[in-house]
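Below is one structure; the comments refer to it alone.
For this view, one protein chain was removed and the others were kept in their places.
Let's turn to subunit A:
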Amino acid sequence: MMMPGMEAAAGAEGGAAQDSNKIVDLLDFVEKKSCYARNEDPRFPHSNLFIGDSRLGCKSDADEQLILHIEFNQFVKIHSLKFTAFNQGNEPETSPTVVKLYINRPNLGFEDIDDVDETQALELTSEDLREGSDAMLLKFVKFQRVSSLTIFIEDNNGGDVSSLGGLKLYGKTVATTNMCDFKKNKG
């Protein structure tokens, strides 16, 4: 239940709050040391994903499945995800099609992926993977307090291995309430 004055204050600071807490690239909050990938090709490690060049990507090794674990250095809210195809989509058969997202599951491996429910499942099309296309929106309410995100690439377009050219995460941090923005509630 909200008091009328408070509502007015919230309305007034709405613009400023959005500015200071708008959707940003979450790359700055990724704890790279704690990230890992399972079934990655040692020549195409997951660290390539954040470089921004789709020719430097991550590939799976033994089969088409791949687990990417991304750890954040603080709690974040994830708004949208952008996958980019490997090498500008020149190997369309290796592009992932079925992707499952899990949040706050440290040490998730292939053997226990069936035992836990995914936070959200995504179906990727070639349009989604194109460089420059819009990021995929997530169920924002389910990604409100994320300390780690695990991306499980379950299936691809039929290639022996799966590959990704880049990954971008958009969202905002949880603990960035700027106390200066609060206005005194009169009445």
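In this text, contacts are C-beta pairs under 8 Å (C-beta built on N, C-alpha and C of every residue); 3 or more make two chains touch, one makes a residue touch a chain; residues count from 1.
Throughout what follows, contacts and distances are computed from a predicted model.
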Protein name, per the UniProt record, of whichever chain is missing from view ("Proteasome subunit beta", "PRELI/MSF1 domain-containing protein", "VWFA domain-containing protein" or "Mitochondrial import inner membrane translocase subunit"): "VWFA domain-containing protein"
Listed residues A:R38, A:K82 or A:K100, member touching the removed chain: A:R38
Contact set of subunit A toward the excluded chain (per top definition): 33-40, 42, 61-63, 65, 107, 109-110
